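Note that one protein chain is taken out, while the other chains of the complex remain in position.
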């Protein structure tokens, strides 16, 4: 990739065999890093068969190779998850940001039904070292509006498909986030933790530094 | 109306002439109260031509007759509006609740982009005399989730059509509210301040329900 | 929960293991009550493994702990289900209202295709002790409009996903209810018996609201 | 028209000039009947300029020519309108059925918010001479389900665009009607009084169908 | 059922056990007829366990009891299916009409991609004994418009969920039918062969409608 | 334009002034041809002010310059319009194809409600000189399926926004066309006569494609 | 088929048994060619049981018979697939075009995220022998706009259901393609490789040749 970022392989649109072949190629070309995203157990296993030392994080449905992310540099990326059910997406964002070379922090179970929970993390969220905040939320998707109202850093909102009925597999949360009444929020696709983490890492990238 | 509530006339689906005829009938039958809702200037004027002493509240697009609501009884209904643009809907809810005989309070410009604003009204919102809270909000529609997380009273959420683009004339706010991650929220139609105020007044009705 | 209501755990967005861990925590902290909602057999079993004396109501997909709801107080909550297929949602609403401490009544199989059925329950529906009525209906979702036209109590409408084709998994019923031509209706998410029962119990709460 | 029914001209998709030309042709060919539907004042006037003796019913947005419908025969078509705002659509259905040669009856302002109103017309609705019932309703569109549950005649349901917000210009009513929990209901397009009246007249046609 | 039509049981929204109980009741009360619709093998078997002589038509996903429909009377109901994949819905319509007591005819595989096929059945379609025509079609749903343009009898259109992609499980066909450019078409829910057959049988009922 | 086709200016998304400036540029550069599409009277006049000899076809909402299309070559493009209301779109397609250098034929008022009308044009539609057929239709959008079933030439279907209610401004026709049960149909945007005519002209281009 | 094209059998809307019967008929009538599309392993096997020498291409979910396509004639059809996951649809288009008798070329893995990839195929895409280009793409569906901007040949765009979340099973790509800012693009149904290949083959058909 000409832009110097890790290669990513979206596994769920590929057969197990196609995934295995991509992993084998990685092994042969012996350069990385590469991220296998949305990998169910069968596809993760196919990758590990070819790249046995790869890092498998089942909760994030990811396999990353080589097993260690690059040295961290640039601003910190904070990843916030509204509820436990948003954890897979939050973890996917965090791991992606780390493999793009950023220091990361994870904050979870801080939905707006209990405001004191997110308010308890204000110090971290407002830390000047923090250059990007990813917020993952399902159901009403209200958390990014609240977070963006509290901080100066840009917020990357990820709607999750958590919910039922009129949540429409994440559409309700997506619309909430697109209509945020706080400026400073942009949105990625539903359940797209990878995209959110990638963008956040680009935002927080170190130099060639802008003049201050 | 057989249930002992004021009659209501939805004006915008009627011609000016139809509205005038309904108002004339009210005058003749000489009993009330009656609420003319969604009344533009032409329809409001048609009502006032027949019922000159009626109360016209242009900001709420309402005409109410007789000019005074019944004596207040029952629990207090608090009406909360997220932004200035939600004011017409909030006022419609408040006036309706008052004409159903409830004491009311109005709180406005307390959107979640600045949490301190709604937190500044916690005492009122948690007052045990408050038996129902109406929350009107457009754009992301996040305020009812936040309010319901702070109080014990039932919350009647009204999405407003304030916004543009992916707000889809209030659909985004409607979905947010239907998917509230705080329990204790129910939703009425977009811009339906009348319905919200009516339901809130029923909830906060004194003692046993009025006999049918 | 800071508002004095039972804790609720939405099981279907959690893994069996996560559910078990929450149940174990409940056992250890030894205070309740707690409601496990949308619990399929595997998740219900996980809860019962940790809380063997919990009340499991499979038709409502719920597990409640401790096995008895609190002493009933406040107004009565009537739960109405249009058809047999709406029963799971109706039962979820009823059990929730009972665990929030309300006396409840259940009325089922009273859809509008045979008006005499709902008219046969008028006495109960109009009983002044009844402070909130939950109406669950799928397909055309017409029952709440009819019920609200017959009573003075507030109606909490729950669309269910019962139906096929253009019912769009409950969206048709949801829209019907949002557009009710009778005032006095508010709506919760599709299949959200929990939310309806919770709100109804708040509405029918005795005296002043529980202090926060 | 080869099937022996009146010709119909859908005016609102045509320019005033196109409408005038069609009317002039009618005059020249001197045979009828012809129905001009969805005719605003300008288009109605264009028709009347060419066919001065035509029947103009502004409330139905129709012009019919010749000024009298054919002799009535076959079963009766009853047209039911839920509210005053549904009147234009109900009148369009009635006039169409009359120009296809059926005896008609009109029943209005009988929405489900006050059940006694529709129940007061049971004798007519169940009259064996009635072979088809058109029911026009907006907002929740619940009336056809209720009517079909009370009668044996087939019900042709017409959703109207009356309502606001989540009525989505008649879509909510359309979906309600497609999901009717009473059998014996079929649906035509939103605001399509013409189509409903036409179909009802075909249903109620005398003896064997007209030869093609 | 008070209107003198067979009882119908929508099986797919009920558990196998609930279906069995309904069948057992039928057996005990020993009166009929009753139609079990949308019955998968397990539910059909549950019915047959209680009513062993019932008629099972697996292609129509129906079980009917008693095994013979009533004597046929009234006008003929023709059921037209566009393609082989629409057969289950067409058969459901036909069997329903037969159990409401109408003579029926079935015409299949006559989609508009080969016009000669439907044109080859014109004599039947225009037979004056035919009082109602059901047309089932998926994908583009164009057949009802074509048929209605050829005949005088009323057309009951049933969209089917046959198709993929932008057919949206029958929505595309539904919209086509609602917008038919031929008058004389009304529409029932997607895949609702039962409703279409029921309505067609009501339309084609002999003499005055059955007394209620 | 580097591909050798006329330049096109979509006027309705531009201010009158922007349109005038583009026309002035054309005059100065003095080469053509250029098509101004979706030009209302004000925008058309702005073009004609700069290019007084341009061809204005108000029914097609187009201005073309120079006033004559290039010499015709390649296969014939037939443009079919279902109803009179589809004429503007059909004319836009025809004029565009002519300015790309194709011979064209126009066939109108041949909707499927009267099959004999389209069948009366079979000879032209099946003429081997015809290399592409554009079919514009609104409401049910059924005509392209019928035409494609009758011919061997490729069909370019254009849904029009003609209709009301559930036609959703052309969406119903669009879906019908995408789901055509006849192969040999592809679809362009609603009301996009320009795009349909352009594509048809490319399809019917003579010999090898123009060199890039 | 009167138009001289191969017969096609859409397998996924048919039972295994229905598919087998169609294949048996083909064997008996002994003429072809016939294409079995959207054939899963069970249905493909049913075909092969009756037509053992048929060509099975599992990646395209197709069985074709006889095993060889007709001699190639006419212009070349190029099939372009944006990503590996679009391969099944691209292959279905290619095989269909070949069975309609066209020479074909396949180009894959050339999505717009790396423009150099598609630009590396410009010579083929602009070859005057190429008379039609099929472009299959999922997710953002942006490739057809880019390709159509580079070539003179007509582009048949096929949206694929590849993606997740707000791709809505191919709707996002479908809309992108319908709104292409490059003229010269028409669209078929989501995942409809068969339809795209069929249309492309019709476009590229040899004589009776248009005059040059």
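For clarity, chains are labelled A, B, C, D, E, F and G in written order, and residue numbers in each chain start from 1.
Going forward, a residue touches a chain if its C-beta (ideal position, glycine included) is under 8 Å from a C-beta of that chain, and two chains touch if they have at least 3 such contacts.
In this text, all values refer to a predicted model and were calculated from it rather than measured experimentally.
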item	value
Chain not shown: contacting residue from G:46, G:173 or G:186	G:173
Positions on chain F contacted by the hidden chain, ascending	2, 10, 12-14, 18, 38, 159, 161, 169-171, 174, 189-192
Sites on chain B contacted by the missing partner chain, in the whole complex	83-85, 114, 138, 162-167
Residues from chain A at the interface with the omitted partner, ascending	3-5, 8, 126, 128-132, 151-154, 156, 174, 178-180, 183-189, 194-196, 198-199, 202-203, 205, 207-208, 210-212
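Simple rule for what comes next: only the chains that are shown with their structure count from here on.
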item	value
Interchain centroid distance [CA atoms averaged], chain D/chain F, Å	36
Geometric centre distance via CA averages, chain E-chain D, whole Å	26
Junction residues of chain B, two or more chains touched	150, 171, 174, 178-180, 189
Contact graph of the chains (line, ring, star, complete, other)	other
